[in-house]
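Reading through the structure tokens given below for one structure.
Shown here: the complex without one of its protein chains, the others still in place.
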Amino acid sequence: MKNIKTTILSNQEVSPDYYRMKILAPGISDLAQPGQFVMFRAQATDEPLLRRPFGIFQTGTLPSDCDGLPDKEFVEILYKVVGRGTAIMRELHEGDRVEVLGPLGRGFELADDGREQILVGGGIGLVPLYMLASELVKKNKVRLLIGGRSRKDVLMVTEFERLGVETYVSTDDGTLGEQGPVTQVLERKLSKFPDAVVYACGPMPMLEAVFRICQPRQVALQVSLEAFMACGVGACLGCVVKGAGHSEQQPHYLCTCKEGPVFRAEELDWELLEKRVNEGEHSHE
Amino acid sequence: MKNIKTTILSNQEVSPDYYRMKILAPGISDLAQPGQFVMFRAQATDEPLLRRPFGIFQTGTLPSDCDGLPDKEFVEILYKVVGRGTAIMRELHEGDRVEVLGPLGRGFELADDGREQILVGGGIGLVPLYMLASELVKKNKVRLLIGGRSRKDVLMVTEFERLGVETYVSTDDGTLGEQGPVTQVLERKLSKFPDAVVYACGPMPMLEAVFRICQPRQVALQVSLEAFMACGVGACLGCVVKGAGHSEQQPHYLCTCKEGPVFRAEELDWELLEKRVNEGEHSHE
Amino acid sequence: MSEMLLSAGSTADGPDLAVEFAGLRLKNPVMPASGTFGYGEEYSPYMDLNRLGAIVTKGLSLRPKAGNPTPRIAETNGGMLNAIGLQNVGVDAFVEQKLPFLKEVQTPVIVNFFGNSLEEYGQAAQRLSQIDEIAAVELNISCPNVKRGGIVFGTDPGAAAEVVSLVRRHFNKPLIVKLTPNVTDITVIARAVEEAGADAISCINTLTGLAVDIRRRRPRLANGTGGLSGPALRPLAVRMVYQVVQAVSLPVIGVGGIMSAEDALEFLIAGAHAVQVGTANFVDPAAMINIVDGLKQFCQEEGVAGISELIGTLRC
Partner (left out) sequence: MSEMLLSAGSTADGPDLAVEFAGLRLKNPVMPASGTFGYGEEYSPYMDLNRLGAIVTKGLSLRPKAGNPTPRIAETNGGMLNAIGLQNVGVDAFVEQKLPFLKEVQTPVIVNFFGNSLEEYGQAAQRLSQIDEIAAVELNISCPNVKRGGIVFGTDPGAAAEVVSLVRRHFNKPLIVKLTPNVTDITVIARAVEEAGADAISCINTLTGLAVDIRRRRPRLANGTGGLSGPALRPLAVRMVYQVVQAVSLPVIGVGGIMSAEDALEFLIAGAHAVQVGTANFVDPAAMINIVDGLKQFCQEEGVAGISELIGTLRC
């Protein structure tokens, strides 16, 4: 784990509002596990104040430019422009100075013991699944179910296919792949491969739906969560999520940044998870 | 006077830490008078919060790029990197979006009635004198006395000479021109041309010294001042300077942004001016 | 588009931004904060003053006031400190030199004023009550810069009530009282001011701060301390507006760190009937106009016919 001031190697638009950024990151690149993330900040900006968390899309090494310098170990992130921080990121260029802290958090446990491997992702949730898939394909057949509202929310299909992953696309509006929710495809696959293990990352309602399908079938499920984060290392307790057994009387919180972002489904309190965004019922303290 | 969102035409280093920036500024360019200034802000930055004041170095028109667009009326500023705002400015490129408010303030009165015209400037204080000189040379012989601590503080000599201005350089350490303060040269010139009018811009101690020389000789003197500014238009009253006749009992403040930045020497309270930076004697209110 | 298609309260121009409170009817809820907009004139080359909900003047005192020595302003992170010291031309010069210009503008004029003693407050109120062109006054009991002025009145409920009662006696148009955030419990002051006869509350003035020039080991302001304004302050201001709205039944004008329509909406949703924009004017003279336009757009996007439907809709 390292906190480095470094430079950007490349920053390219891959589809409207989606960008891939390669960051020179020796000492982070080599340690990164699928499902881990980094805290990122463009060095020039004080606004926004806090670093932003991004999943590690992939790691790798670029050959040196014959300039006598060592090979360039990089971390690559894939981000969607949604607000102030990411709007600033889109303007960055090769050579710009940035700060990166990582690799952070607990990644996916590879359950690559011969069982069917099913990945479920939507939108930007595909990011951590890519690095996971690159690991899993070494020993297993990997299936990826990609869901999205519409054609434009479906990313990286070719990249996954190039890894040898079998991809199934579904969109709510039918503009790409089959029409309907990704869970419809998941149900079919699980009927066929009841012993499969499932890894999921995406919006909360999708994860919820995936959980509702996996739980009665006793399918092993790991999910990667998001949360507002300030520190990324377990120090601020800002990013917690309700753990299994949580109650008002006996609260049980887990740090998304440190105990996650990947959790086994049974570690979480799914009843309350869903309510996360709707909290605020509580009176002022 | 206009408040525009516009773009940068060019931003070039002229010597270490000094930059010239041309800004597309129709509606400002054509109104600007020598000694006036603009309030500037790079559109992307919220930190620093406030706009920064910069004297107008020159205005002009760039021919259109044969792209069918109209000619490009620009305002040019010349700035020194001293802090956060100017550090951000140095990184800006052609095409970057900026906000400019101007032209602001009261510029120099052209006393070009045949009298000798003497300009005295130091460091970044040369900025407003350049546009002034370009006006004055139309009708008069113009002499510029440039002072600075050292060779590197002396800028733009060739530019002024190209206008037809006779320049006299002096530095404290003698690394360029004559050794000694610029006021030494001024004294010589005023002995020769006792009817001259003087225009000065530069650090406060230099202006002070210029005033001490001009006053007993009853030489007409205009000085351009700096002050911290928030609004630049006379609304916040943050930029005031003590006017002639100021006293604790009968205070008399002038807005540097609106009633200045150029003042006739007799409008100011020179006793108290000097103390400006040392104020803070006052007890808490 | 047929009239029939318009929902109640909206006009052919889209959502209705008009607000009504304390006997004032404003075409929209956006006005400058006192002291950041001079006497109106200063910004008139850059904007159409007719587009504002109201104009609020620099704080006036009965007699002219010279203000503090310089430096008077210093920038901080997300904000600025000021210690102008309430420099102003005085009521008479205002009437002679500034009001004629404001009369030509189709926007209500609110005069912010203060005194350095109870007596001065009373005299100023009396003098202001004679000026027809003033739509309302805003009583500054909260300026943190003047030794024997604002701070004494604004931080003590008894003193606040006393000065408000006195001014109330001399002034029968809408009386807005502007509160300081430099207190333990702003609702105590708000209630005192309500009982004393205020018609509305402006909330908040600046927060007292100190910035140090570390090389010179001196305060960066000649006055020592100054008032913090700007976006840094906004969460504090929104909190206090919400508290005051809950505590009293007077309408509240929200002020503190508003830079954009989104910021203004935080205050309106928290219960403010109008907003004042201060430091943002310095950052961008177009700020208030952009906010007015942004409010309209937000109403459109959210499908509400008028801005007043949004006021006080915060669910805590």
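Chains here go by letter, A, B and C, matching the order in which they are written, and residues are numbered from 1 within each.
The criterion applied here is as follows: contacts are C-beta pairs under 8 Å (C-beta built on N, C-alpha and C of every residue); 3 or more make two chains touch, one makes a residue touch a chain.
Computed from a predicted structure; not experimentally measured.
Novice: Looking at A:41, A:72 or A:143, which makes contact with the chain not pictured?
Specialist: Looking across A:41, A:72 or A:143, the contact with the absent chain belongs to A:41.
Novice: Among C:46, C:94 or C:298, which residue is in touch with the absent chain?
Specialist: That would be C:298, which touches the missing chain.
Novice: For a quick check of understanding: of C:18, C:159 or C:269, which residue touches the chain that isn't displayed?
Specialist: Only one listed residue reaches the unshown chain, and that is C:269.
Novice: Going by the touch rule given at the top, which residues of subunit A touch the chain that is not shown?
Specialist: Listed in rising order, the touching residues are 1-3, 41, 46-51, 99, 101, 227-241, 250-253, 258, 276, 279-285.
Novice: Residue by residue, what part of subunit C touches the chain that was omitted?
Specialist: Given the touch definition above, subunit C has residues 76-79, 81, 155, 182-185, 207-212, 214-215, 217-219, 224-226, 228, 230-236, 238-239, 242, 257, 259, 262, 265-266, 269-270, 298, 302, 310, 313-316 touching the missing chain.
Heads up, the rule we're going with is that only the chains that are shown with their structure count from here on.
Novice: Going by C-alpha centres, which chain would you call the most central?
Specialist: That would be chain C.
Novice: With chain centres defined as C-alpha means, what is the inter-centre distance between subunit A and subunit B in Å?
Specialist: Taking the average C-alpha coordinate of subunit A and of subunit B, the gap between them is 54 Å.
Novice: Return the distance between the CA-based centres of subunit B and subunit C, expressed in whole Å.
Specialist: 35
Novice: In whole angstrom, what separates the CA-based centres of subunit A and subunit C?
Specialist: That pair's centroid distance is 46 Å.
Novice: Could you list which residues of subunit C touch at least two other chains?
Specialist: If we look for residues of subunit C contacting two or more partner chains, we find 77-78.
Novice: If a residue has to touch 2 or more other chains to count, which residues of subunit B qualify?
Specialist: 46-47
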